[in-house]
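Missing here is one protein chain; the remaining ones are kept as they sit in the complex.
Every chain is named by a letter (A and B) in the order it is written, and numbering of its residues begins at 1.
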Amino acid sequence: MTSLPTPTTWRAWLTADAPASRRQARAASLYQGWQRLRANRLTMLGLAVLALLVLAAIFAPLLAPYSPYAQSLGDRLLPPGSEGHLLGTDSLGRDILSRLLFGARISLYIVLLVVLVAPVLGLLVGTIAGYAGGIVDTVLMRVTDIFLAFPRLILALAFVSALGAGIENAVLAISLTAWPPYARIARAETLTFRGADFIHAVRLQGAGPVRIVTRHIWPLCVPSLVIRVTLDMAGIILTAAGLGFLGLGARPPSPEWGAMISGGSDYLLDSWWVATIPGLAIFAVSLAFNLIGDGLRDVLDPKDSGQ
Amino acid sequence: MGDATLGKGRPAPLLARWPRKALSLVVTVAVTLLGLLFVTFMIGRVMPIDPVLAVIGERATQAQYEAAYQALGLDRPLLVQFFSYVGEVLQGDFGRSLRTGQPVAQDIARVFPATLELATLGTLIGVSIGVPLGVLAAVYRGSWIDQIARILGLVGYSMPIFWLGLMGLLLFYGILGWVSGPGRLGVFYQGLVPTRTGLLLVDSAIAGDWTVFRDAFSHIILPASILGYFSLAYISRMTRSFMLEQLSSEYVTTARVKGLSEWHVVWRHAFRNISVQLITVIALSYANLLEGSVLTEIIFAWPGLGNYITTSLLANDMNAVLGGTVVIGTIFVCLNILSDILYRVFDPRAK
């Protein structure tokens, strides 16, 4: 009877003035952050759009009325609201709604892959540079600066052209251009922690540099990286869409949103919806990420908030 | 006495301390550019396309292949190849474009003015609206104008630029007919004014041919506005945050205590303090527009560098792609350095 706390006691536990354990303190501060985040209606809107995107991606096969690849030349370029095609069809008679739903999977896939690769790469470079110091630091940071000096889209273009078109290569290209800011952040964080007493204590206990970096410094760098990644998500989506638009991302029949815009651009003046609708989808999703990012920054860094 | 500590005479002139700073600046630029070349060089090496086959064709014999392989210097160590590549680039030699058959450098010189004109007009639009908007948003924080700036910024950060271009074409060209469609100049106007700067607006103005000027303007205004919107989103956001920081500082209160009007407080005191930071932001946004023009140029069939790089890319014309990348990268680096120098020259605190 007493083992499961009711919702009210949960809240009491989370809002207790004097937390009894470290776990409770951490949970309470997360809860307070969440409360403040929840007060921001725009951020909640962003989260709602994101949730919709995830649901669409998961349940695409159930939700889509047609296969995203099924061509029907008799039904080509039907306007939105036509019989059986809520958002109309494209130049090959494919149902745009179905393609949009399946395209959500590709967008999420790209974002997730980039988010797994780029910050990790940045974390590695940044913490090694920050912890090692000296010549290693100088060299690594110089390399970082060189990559920072590059125009990102052009570099991604060059990478994709070297590696060949395709989603994975697009991801790799975006990651290779996206890591330098993360490396900078991770290095700055490492420098502030490197001289800290608790790191000295760990070292005195006999921990080697690898253990110190991976077990003690990395976890501390994660929060600031998470914020930065959230703020960057919109940019990642836009770059991916740009590569898709140029025909360098996902390969043709694939319902990638940028590629869908490109397919519709030839019929723009007569059949505006083919290019317009996937663009709106990209816009909605990256706006959602921007709203979430702004909200997170307001909570975590009040001095920069727009209030 | 405080005055005594100032007895070091006139501050040394800027040039006296210049050599060391200039040297470190030169080294930084050199290392960065070398790194840039190294990256493009490596990209060229990992290309799945065999550079030898690209030159001699698929049907060459083994002996011909060997000969070409050596002629291209591919048998030398990678590092040697790299340095000979650097040497060629330093002489302005990016090789020959397989697609156009011209030297890449010549191609770039031909298409670059179009991009320059587009990005410059875009930046002008972005600065002339973005800066006042950002200042007003900071001064009237929380008001409707702040909200507008915020929404413009959010939308700008979330909109795919190529899609906005398409929508602009659909609305202003397709439906309203206010502007001309893709391209730089109507068919009937081409070749009417002599090329001096390569910037059509400037050339036609010099020639005094206002019909050409008007046509060129009606072509450039839409893509430039779209690029300008993106730089506006960035510039207004940065301006707002710089201004907020300054407006909350003590010297602004001092200015108010003196009885200055709000206009003077904002523009003569606070704004002058952000002008140097703003130069950096504008330089960055200019560089970004040079890059952002890649997608915009495709949409508007603008015969510029971005279009050139993308077309070459789809044609597997690697020399052209790498040449274009190096040029844009170099401009990027130079603009960065330039803003750094301006910072030092214009900010009295940096001396």
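In this section, a contact is a pair of C-beta atoms (placed from the backbone, for glycine too) under 8 Å apart; a residue touches a chain by one contact, two chains touch by 3 or more.
Methods note: contacts and distances are computed from a predicted model.
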item	value
Chain not present in the shown complex, as UniProt names it (candidates "Beta-ketoacyl-[acyl-carrier-protein] synthase III", "Glucose-1-phosphate adenylyltransferase, subunit", "Spore coat protein" or "Peptide/nickel transport system ATP-binding protein")	"Peptide/nickel transport system ATP-binding protein"
Chains in view touching the one left out	B
Among B:219, B:240 or B:269, the residue in touch with the chain that has been omitted	B:269
Interface residues of chain B (partner: the chain not displayed)	2-3, 5-6, 11, 249-251, 253-261, 269, 272-273, 276, 347-349
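The definition used in the following text is that only the chains that are shown with their structure count from here on.
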item	value
For the chain B and chain A complex, residues of the former touching the latter	31-32, 35-36, 39-40, 43-44, 46-48, 142, 146, 150, 154-155, 157-163, 166-167, 169-170, 174, 241, 287-288, 290-292, 294-295, 298-299, 309-310, 313-314, 316, 318, 321-322, 324-325, 328-329, 332-333, 336
Touch list for chain A against partner chain B, complex	142-143, 145-147, 149-155, 157-159, 161-164, 234-235, 238, 241-242, 245-248, 258, 261, 265, 268-269, 272, 275-276, 279, 282-283, 286-287, 289-291, 294, 304, 306-307
